[in-house]
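The structure's right below; bear with me while I get my questions together.
Apart from one protein chain that is not included, each protein chain of the complex appears where it belongs.
Order as written gives the chain letters A, B and C; numbering starts at 1 within each chain.
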Amino acid sequence: MNEAITLPGGVTAEPGMRIYNQKLGMWIFLASEVMFFTGLIGAYIILRFGTTAWALPGVPLEEGGTPLAINLTAFNTFMLICSSVTMVKAFAAIEHGDQKGLRRYLVATVLLGAAFVGIQVVEYIALAHEGFLPRCSEELAAVVPNCDLFGSTFYTMTGFHGTHVSIGVLCMIWVTVKAFRGKYTKENHGGVEVIGLYWHFVDLVWIMLFTIVYLI
Amino acid sequence: MMETAEKKKQPSYMLIWFVLLVLTIVEVGVAYVSSLPRNVLIVVLVGLAIWKATLVAMYYMHLKFERLRLILLATAPLPLAIILIVAILLEHAR
Amino acid sequence: MATAAAAAAPLADAHHEELSFIRKYIFSTDHKIIGIQFLFASLAFLVLGGVLAILLRWQLGFPGEELPGVGTVAPKFYNSLVTMHGTFMVFFAVMPLLVGVYANYLIPLKIGAPDMAFPRLNMLSFWMFIQSGIVMTASLFVEGGAAGSGWTAYAPLSAVPQYTGASLGQQLWILSIVLFGASSLLGSVNYITTVINMRAPGMTLFRMPLSVWALFITAIIALLAIPIIAAAVIMLFFDLTLGTTFFLPADGGQPLLWQHLFWFFGHPEVYILILPAMGIISDVIANGSRKPVFGYHSMVLAIIAIAFLGWITWGHHMFQSGMNPLLGTSFMISTMAIAVPSAIKVFNWLGTMWRGNIRFHTPMLWAIGFVSLFTVGGLSGIFMASNAVDIFIHDTYFIVAHIHYVLFGGSLMAIFAAVYFWFPKMFGRMMSETWGKIHFVLTFIFYNLTFFPMHILGMAGHMRRIYDPTQYEFLQPYQPMNRFITISAILLFVVQLPFIVNFFWSLFRGKKADINPWQDNGLEWTVPSPPPHGNFAMTPTVYRGPYEFSVPGAEADYMPQSVPPSGSQ
Partner (left out) sequence: MDWLPGAASSYAADLDRIFYVILAITGLIFVGVQVALVYFIIKYRGRKGRQASYVEGSTKAEVIWTVIPAVIIVGIAVASQTVWSEIKDPNHFPTDALEVNVEARQFAWAFTYPGADGELGTDDDYIRYNQMHVPVNRPVVFNLTSVDVVHSFFVPAFRIKQDAVPGMNLRAWFEATEVGEYELACAELCGVAHGLMKGKIIVLSEDEFQSWAAEQS
């Protein structure tokens, strides 16, 4: 009953969840993140169902189609999914004490994440040139139904997701630096697992956002 | 899918990745080929998205291999999220 | 116990010498210091909120007349006063006083942990709170005045600067709420992790004191409710600054969306403000009555039930908002349902006192005051839960009376009980009992004189948040009552002076407190007052529940949780 268990991260846990504090804390934090994105996505759903017309994919822009470049974003989605698999591979590598694998996969994850943010910035710039902003240009507002509402919800949701990815990339760089200094071992690699949870969560949110914002 | 579940400790991450990739392609394809009625299309696309999200949570976040308590904790916000959205949507069903 | 304390003391001293003053008292990661920091900061905000209340009460009691030394209150400033009084009291006084102070201070001590799970996040949480408080206070002084759209910030009033005249003030209000939300989130993650993972051996969930239970459940509510308000105010901020149109109906936005999101957060928030108070009161009443809490398990279940029901009742704030009338029915039923666990709690407190041997120490007096006044607030809630009656009393002084009976008569009474109860543990000195009792009696009297007449105003149809009630003929006969309330409110403010003096005097001159001055059972009373850094010399083991008072056959009428069962060593 009184046995103390040493877990990854060098933390001793008392009878409780039997996982170390950092991991439990990250899960609890992610629960609140779910509610944050519920607020944003919920607002989008309600605003969208409150109006009749909405820009649809697969329809030419002139006939009320979406101004978004779906193919580019589909490619971006693919990159984020790839970064998730490299992340989980990095974790699997250090579980076996494979330092080289850990470093290689972490670097790949950082690069993929940074590329995702980069492409999103490119997308934003292109859209802004077209006149698609939280307040659309008059030409665009004439063809895209509820353009202002579309712009408001689009930039808020994808912007907050992009911010989450950027924070993730920064943290990932920090973890990567620590990995190159050999701070993680087969027994002690809580940092990799915790950042991984956050990273996969951000990926998961994007999977939902991509469908809701771009495809529906 | 079944094989990965059996190998409890080592799910095949590449296989999951492949499934996610295929599902994404299917999604984009379905969205472009809009011969389906709008409502059916929405249900299909959201269903696919939830499937993908569940895969990520289950395998990449290892939720499938955690204790029940942690699973409960992680999914606790979902009922609240559903309550919020459904109740406000009822508002518009007038 | 005594040996454990003696062993802990030198160890703690040795540890302390390494820390500079700044590391020890300013940027401390010790949960006890952080709790005390929260105490000082939020008491200051409480005073500020009180000053704002006096100013707005002056205008209501003496419309247009000059307040000596201050001047008259203009309509725009009046709206800012209404807004900022609510905001400061809810976010910067009551919530941090209950959660910031007592969750921080009590959770690790009561569950036998050396500190919080994430001490540095805890420090960050406090300093973000200070930042948000500074931003909110600064917004009182900016051009255009502070936010004037009520603490509920209903859009589109809050979303378009021209509608209130406050532009920068509203933006700072939002910024401050976002910072505050981040601070609370960090705190909640910390509290939940600590309670789940860091309980001492033997401290099973159903051996936790009700205060810890209540704070734990509160942290879960805050964790899941605050992100919603964060999302909502961020959208509001974008409406104000970036030209988005979430809440602007002219461009397709929906004002009711704001109300739904706000109250989806706002109603659980009400329980954030009252549940910890209920938990603290349960501890104090058991101690004062020298009896176990009546129906411990149902008290825990009642806390959980209230927390869950709190999520599905937000619509009762919106009965008259144009919401679907059918939705109104379901919200009435869920709201009414909350009366049941609340009733259980009140009756169980009475049951705890029944056949007790009541000691009337100051904390117990406040606890009794809590039970008495919370009953009024709970019962008046039934009026507005009834959707039919709500048609008339919604947005009247009846609501104002209700929230003040719950938040002042409830939460603040519990806060005072807690301050008097744990002061000796926090600072190692006792507060004056005599002055504490004087403070209680005067507060109790003037409190009721201030807020009870508001029920009668509400029944007369007196709208809330109006600048000058004498503008309405049907309210003119009630002006003497308004004046009476204002005078009572000023006196209520003045009689807090004994508390402030007592607090600071006792801090330096109070009688030295021993380890367990109230003869309580909690683990925090087994360590020195104040407890050393790291709390426990060695991890305590818990053998019994938290309320084993007056156990038949036992020598003393209390039995700390770490006392092993007789016969075993």
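Quick note on the criterion: a contact is a pair of C-beta atoms (placed from the backbone, for glycine too) under 8 Å apart; a residue touches a chain by one contact, two chains touch by 3 or more.
Keep in mind it's a predicted model, so treat the numbers as computed, not measured.
J.: In the intact complex, which of the presented chains make contact with the chain not displayed?
T.: C
J.: Based on the whole complex, identify which of C:359, C:437 or C:483 touches the chain you can't see.
T.: Once the missing chain is taken into account, the touching residue is C:359.
J.: Sort through C:386, C:479 or C:496 and give me the one touching the missing partner chain.
T.: Once the missing chain is taken into account, the touching residue is C:386.
J.: I'm checking contacts with the chain that's been left out. Which of C:42, C:79, C:125 or C:562 qualifies?
T.: Among C:42, C:79, C:125 or C:562, only C:79 touches the chain that is not shown.
J.: Would you mind spotting which of C:37, C:244, C:396 or C:562 touches the chain that isn't drawn?
T.: Checking the options C:37, C:244, C:396 or C:562, the one contacting the hidden chain is C:396.
J.: Provide the residue numbers of chain C that touch the chain removed from this figure.
T.: 75-76, 79, 82, 148-150, 154, 156-157, 160, 163-165, 249-250, 253-256, 289-292, 294-298, 320-322, 325, 328-329, 332-333, 336-337, 339-340, 343-344, 346-348, 350-351, 353-360, 368, 371-372, 375-376, 379-380, 382-383, 386-389, 391-392, 394-396, 456, 459-461, 463, 465-469, 471-474, 549-552, 557
Please note the rule applied: only the chains that are shown with their structure count from here on.
J.: May I ask you to sort the chain touch graph into line, ring, star, complete or other?
T.: complete
J.: Which pair wins on C-beta contacts, A-B or B-C?
T.: So, comparing the two chain pairs, more contacts are at A-B.
J.: Just the number, please: Cα centre separation of chain A and chain C in whole Å.
T.: From the centre of chain A to the centre of chain C is 35 Å.
J.: Centroid from C-alpha atoms only, then distance chain A to chain B, rounded to Å. What do you get?
T.: Comparing mean C-alpha positions, chain B is 15 Å from chain A.
J.: What is the distance in Å between the mean C-alpha positions of chain B and chain C?
T.: Roughly 39 Å, centre to centre.
J.: Can you list the chain B residues in contact with two or more other chains?
T.: Touching at least two other chains: 76-77, 80, 84, 88, 91.
J.: Considering chain C alone, which of its residues make contact with at least two other chains?
T.: As it turns out, chain C has residues touching two or more other chains at 224, 228, 257, 260.
J.: Mind pulling up the chain B residues that touch chain C in the complex?
T.: 76-77, 80, 83-84, 87-88, 90-91, 93-94
J.: Could you pull out which chain A residues touch chain B in their complex?
T.: It comes out as residues 17-19, 24, 27-28, 30-32, 34-35, 38, 41-42, 45-46, 49-50, 56-59, 70-71, 74, 77-78, 81-82, 84-85, 87-89, 92, 196-197, 200-201, 203-204, 207-208, 210-212, 214-216.
J.: Within their complex, state which residues of chain B touch chain A.
T.: Of all residues in chain B, those touching chain A are 10, 13-14, 16-17, 20-21, 24, 27-28, 30-34, 41-42, 45-46, 48-50, 52-53, 56-57, 59-61, 66-67, 69-70, 73-74, 76-78, 80-81, 84-85, 88-89, 91-92.
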